[in-house]
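The other protein chains are all here in position, but one chain of the complex has been omitted.
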């Protein structure tokens, strides 16, 4: 009974701001139940979820796909390059089509920030939207799986010290994470190239030189250098980035013993962190990917339960 | 009992000419049953249908895929760009492979008109072929879903006045529709640029200036301007096309009150019809897409029931 009142139901999942703390914790706990083998009891015999990735992805895309299959959902894969998008069809009309075909929910990754606004305001589109990443905007399912991984490790967020290091400006997940973690009581510290840091992040935490940050934090959240979003004018080589802003082996030895290393992946090995650390004892990078499947099951359940 | 004797069984679905009136009406009625929740009782426990789209598609492709899943069929997706087609393998040998793998039926869209002739004559290929569009030839499943949508609206075809407007020469569905609708008793009127109209259409109906046609018809069947099939020598801009041959808002106000607007989509908004009309009260464009799933279920059932 307690369980059924705890059940989270969402119309869409677009940003982390739209989630209450109770919803965040509810999703984390439900994801943990799925990890321990819980099974969804759907109301309808067949649900359709379509995955529309207009930007390339391995982890997020395949993680949603595995989550859908584990829930017994029919996944529809959409490949823009062989679709009518090549004839000039807009995102809106593509989504309208999916809605007309009877698809219940869409996982969408798209390069345009806030691409979803037009979709959720439409009276003709009936699909629930799960944001799989919007431009340099947000990536809420990644943020939630990060939180699940931290919660699994430490059992709470209060007073946890989290370092967010690297290309913060271009990172969707950094922006989602700093908001959520701050709200849940964690203390945020930033580091990395100053050209990728903005004044507006100050409301969530403070910038520290990397060597000051490392021994202080419980979580080293390394961000990917997103070469594909840069214009090539960066003033450092890969090796220089690693030495100045990366988690080198010698820096890692100054971490707290119980501290963990996270990264949304794909990792640029020997850039953001040393190759040998990726699968090392303090890394939770593989755990993040595994937890992603269970978190996405929780999200999909919450979305599909929220449908009439 | 009546129902089982009505059941349609087809070897292939290639053109609308090959269908009897009884088969057309049987498919429409079966599609309506599926829309009301009817369930297929297959003879075998597992059927395989492969979707081979050599031309880009969202609606037709995903509509067949959803239909297959609703029937419990195993869909096999074929992507020419990652297949042995890139090593020079022909359509025939690709289809021969699918047949050897045990695939029951193939939905094929291909740029070559009548691509299916060699396939159905082969003694080694055992797949049923469902034509998802052949060059500038036919598109029978789209035609059948259009008829279903009209029948759903008016309950019959006799004496219905249908306007077919636009790029008739390049439209597969226009050619399928004019034949079927004429046979079933409808009166056809054509309009649009004269350079996209051919004398041979006269056996099915007559050309009228657009402003004469609009107040006369029960169905405004707008055709897509297929930029991808043109050579760029058209003598009008998009705005000019809309003013001269498009359904503008002011023209739409001269339609009969009970008349409906149809379009095979993707719509070029503000070209073939005004943006605001696409999801308007008289539009059945979303209904066409929804009905497409049920019509394709009826087609797939008829094809798979027709297999030994």
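We call the chains A and B, going by the order they appear; numbering starts again at 1 in every chain.
One rule holds in what follows: a contact is a pair of C-beta atoms (placed from the backbone, for glycine too) under 8 Å apart; a residue touches a chain by one contact, two chains touch by 3 or more.
For clarity, every value in this text was computed on a predicted model and none was experimentally measured.
Q: Just name the one of B:87, B:200 or B:257 that touches the chain not displayed here.
A: Hidden-chain contact among the options goes to B:87.
Q: Pick out which of A:41, A:56 or A:158 touches the chain that's been left out of the picture.
A: A:56
Q: Just one of A:49, A:247, A:265 or A:302 touches the chain that is missing; which is it?
A: A:265
Q: Would you write out the residues of subunit A that touch the absent chain, in ascending order?
A: 53, 56-59, 61-63, 65-66, 69-70, 77, 79, 81, 227-228, 265-269, 279, 286-287, 289-290, 292-293
Q: Which parts of subunit B face the unshown chain closely enough to count as touching?
A: Residues 46, 48, 50, 74, 76-79, 81-89, 93-94, 96-103, 122-124 of subunit B touch the chain absent from view.
Here, only the chains that are shown with their structure count from here on.
Q: Taking each chain's centre as the mean of its CA atoms, how far is subunit A from subunit B in angstrom?
A: Centre-to-centre distance between subunit A and subunit B: 40 Å.
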